[in-house]
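Excluded from the complex is one protein chain; the other protein chains are retained at their positions.
Moving on, here comes chain A:
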Amino acid sequence: MHSTFQRLNNITSLATTYLMVLLSLISIASYLALPPVNMGRIDVKDLIIQHGRLRRYAAKNEELASIRFDLTTDLTTLLTSYNTKQLFLYLTASYETDPSLDVPQVNHEVVLWDRIITRADTRDFRAVGNKMVGKTKGKKGRGKIRVEEGKNVYTWRDPSGSFKNIPSANLTLHYSLMPYVGLISSGIAATAQGPIALPEPLFFLPHKDMSDSEVENESLRDKKKKAGDLTIFHVKVTTSFDKVFKGFADKYGIRDGVYRFLYYSHRLGEKQTPSDFGMRPGHRYGISAEVLQEGG
């Protein structure tokens, strides 16, 4: 005796079973047939370490690293594979404590930059800085990745608050492939040429005439500055001034050419070195930054 209910029950359970078998076959097949990736490359343009605070409650003053990098890779084969919904690209820095030091060993891995590329994207990904370019008029394609002058989007810091026990870091671009159905897979899409040495930190200390709060609370980006305004800061000079300027610009979010830097009313040029002004490496000097344009 077969009632309508039983017939319906049989049909749905049969359909569900077949659908599940089909979906599992698809996920296994697409996982096994994952195309290989041509290794791309990462070029580190600049890496500076400076003191600062995270923008959160009760943040401590700690060493923060900022990086600029160029990145090229081609993930077309992965993106056009039939079971690919999206690729999550992430640039990581992995580093560990100097093994020769008598301090607890810690293995670190942090994400510095990430980007989601979906199957619906019909243009190659191209970005300068953290802005995308050619979103509408770029070359038609899928999966070619090119980033110029990319910056870390996540703050790079160490739980200890300092990078002093860390000699170098390895940079790697990973991908994580999200399928429409099935297993999540991941791999490496680009690497840097070798480990990157971590530099000595730059110091931007408030001048003793300015109170701490004035410097910490009124970052230059929040307050409109008048032309001629001076910000005085102390800097521990290492090799050349361009890193100092870059660090200052990154910290306060200012554009090139809006500021000039002075040491006792002498203009400091990017090409000049501290020894041109009789400064000795490792010592601290008061330098002032003068606003040239309104609203900089």
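Miscellaneous remarks
Here is the rule we use: a contact is a pair of C-beta atoms (placed from the backbone, for glycine too) under 8 Å apart; a residue touches a chain by one contact, two chains touch by 3 or more; residues count from 1.
The definition used in the following text is that contacts and distances are computed from a predicted model.
Its UniProt record calls the unshown chain "Signal peptidase complex catalytic subunit SEC11", which is the correct pick from "Small ribosomal subunit protein mS26", "Potassium channel domain-containing protein", "Autophagy-related protein 101" or "Signal peptidase complex catalytic subunit SEC11". One of A:Ala29, A:Leu101 or A:Ile116 touches the chain omitted from the figure, and that residue is A:Ile116. Not every partner is drawn; the one left out touches chain A at residues 1, 6, 23, 27, 56, 85-86, 88, 90, 92, 104-111, 114, 116, 118, 154, 159, 174, 176, 178-184, 186.
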